[in-house]
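All protein chains but one are shown at their positions in the complex.
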Amino acid sequence: MTRYQVDKVLRQVINDDTALEAFQRDAAAFLEGRDLSDEERKGLIDIDYPALYKLGAHPFILSGFTMRVWPADRRGLQAEYQERIAPHGYPDFET
Amino acid sequence: MTRYQVDKVLRQVINDDTALEAFQRDAAAFLEGRDLSDEERKGLIDIDYPALYKLGAHPFILSGFTMRVWPADRRGLQAEYQERIAPHGYPDFET
Amino acid sequence: MAELVEIIGITHNPYLPGMIAGPDPEPGICQAEADYARMRQKMADARPDVLVVIASDHLNQWFMDNMPPFLIGKAPRTHGPAPQEVRTFRLTPYEADVDIEVAKGLLRESSRFGVDFAFSDEFFIDHAFTVPLGFVRPEMDIPIVPIFTNVMAPPIPPADRFYQVGQAIRRMIEVLPSGRRIGILSSGHLAVEVGGPKSSSYSADVEFDERMMKLIAAGDAETVVKEATWERMLQAGNVTPGFSNYVLLMGLAHGRAPDAVGLHFPKKTAAVPYMAWDLTQGDAR
Partner (left out) sequence: MAELVEIIGITHNPYLPGMIAGPDPEPGICQAEADYARMRQKMADARPDVLVVIASDHLNQWFMDNMPPFLIGKAPRTHGPAPQEVRTFRLTPYEADVDIEVAKGLLRESSRFGVDFAFSDEFFIDHAFTVPLGFVRPEMDIPIVPIFTNVMAPPIPPADRFYQVGQAIRRMIEVLPSGRRIGILSSGHLAVEVGGPKSSSYSADVEFDERMMKLIAAGDAETVVKEATWERMLQAGNVTPGFSNYVLLMGLAHGRAPDAVGLHFPKKTAAVPYMAWDLTQGDAR
C-alpha cells in the first residue's frame, strides 16, 4: 500500500514551488528514499499519467500534477489525458 | 487571540532542530512576521517563562521549551520554574 | 440563543465566476448569474450576523496524513483561495474575519450532539469557500465560521452521516449562548468529473443531477440518503461526492422542502443548482 506516497508526491509538486523545481530538475533524486514501488517510481519519473491512474493515484491531483509538469505542448493535453486513461476505467483510489 | 502562535513557536523549537538553532542564533529574527503581541514576542525572546505561562502558553510545551533553550545552568531549573510560575496559578491555555 | 435565519446551497464551480464575467455568456450562464444574484439578495434580506460556511477542501490543505471528516476553523481571520487555484482559475481572493465565539461555541457543543469536530487555529479557505462567498457576500463584511468536510479522500462519511451532522449543527446553533443571527452558506457539487475519463465540460450525469434536485425540492431526504451512495456518486462523476454537503443542508433544514430551488444546465460546464430555506419567519418542523 504505497498509493498514499504517490499522492503525496503529486500534491507536493502541485502545492510547493520548491518541490516542483526539485522534481523538474531531477525527479529520481526527488523521489529517493520514498516508499514507492518500482512501477510507481517509474510512472512518476516518466510523468506516465496513464500508468499512475491505473495504479490508483487520486485523479483530482493526478490531473493537476500532469497539467503542472507536462514538459511538452499543452494544447490538447486535456483531451489526450482523457483518451489515454479511458481504457483503465475507474480504479479504486482509496489510500 | 495569538496564543496559538506562541504555542506554535514553542513546539517548533522543541521538535525541529533547525528551528531551535535559528531561535538560539537570533530569536527576534526567528519571530519576525509572526502574529504575536509585543508581550508575547518579548516573553519568547527573553525566555521569560513566567510571563509566557501567565499569558496562557500551553504548560506542557512551555516547560519542554524552557528546558530545551535555557541558556544557563539547568540544575535546579525545574524547581525554580515551579516556584516562579506558582504566583500565576492556572491560567486558561485554550487557544 | 442564536437564531438560524437562512440556509443556502450553491455550487463552487471555479470556472463559473470567469464564465459570468467573460464576454458573451451563454444563456445558461446568464441564468446562473441571475439565480445567484437572487441567493445573494436572500441572504442579505435575512440580515445574518455571521455566515457558517460548510464546504470542502480539495486536498489543498487537509491531506491523508491527517484527514478529519468534519473540522471547524477558529483562527481570527481567514483568506483564500490557494495560490495555485488563483493561478489556475483566475479567482478573486476573499478575506473575512472568523466569528471565534460562534466557532468555539459549536465546537464545544458538538460532543454533546454526537459530532466529533476537529479544529484548526491556522488554515486558509480554498475555492469551495471563496467561490460561493464571492457570489453570496462579495462585500466580505460578515464574519464567517468555516466548517470543512471531507468529500475528496475516501473513505468519506456516508450520506446519512452528513444528514445527521446537519441535524446536529442545527441543534448546536439553537443552544449557542450568543444572540447571533446565523446564515448558513454551503457549496457542493452535482455530477462532476475531474481527472477521469469523462469530460468536465458539461454535467457528468444529467440523470443524477435531475433526480437529486427533484428529491431535494420535495424534501425527500430519506430517498436522497438511500440513493446517494459512494458508488452511485462516483459513477455519476469522480468528484460527485461533493454532493454530500447538500445532504448535510437537508439535515440542517430538518428535512423540510426548500423555499427556493433550481437547476440549470449551461452548455460548457457542470450543472448549476441552488437551494434556499428561509427561516426568519420560523420553521415548521
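For clarity, chains are labelled A, B and C in written order, and residue numbers in each chain start from 1.
Here is the rule we go by: contacts are C-beta pairs under 8 Å (C-beta built on N, C-alpha and C of every residue); 3 or more make two chains touch, one makes a residue touch a chain.
Keep in mind the model is a prediction, meaning the values are calculated, not measured.
Although it is not drawn, the missing chain touches A, B, C when the whole complex is taken into account. For the chain left out of this panel, the touching residue among C:38, C:108 or C:256 is C:108.
Touch with the hidden chain on the side of chain C covers residues 62, 64-71, 104, 107-108, 111-112, 114-123, 155, 157-158, 160-161, 164-165. Listed for chain A, the residues touching the missing chain in the whole complex are 1, 4, 8, 95. One chain of the complex is left out; on chain B, the residues touching it are 4, 7-8, 11, 14-15, 53, 58-64, 67-68, 81-82, 85-86, 89-90, 93-95.
Keep this in mind: only the chains that are shown with their structure count from here on.
Per-chain Cα centroids separate chain A from chain B by 42 Å. Centres computed as Cα averages put chain A at a distance of 29 Å from chain C.
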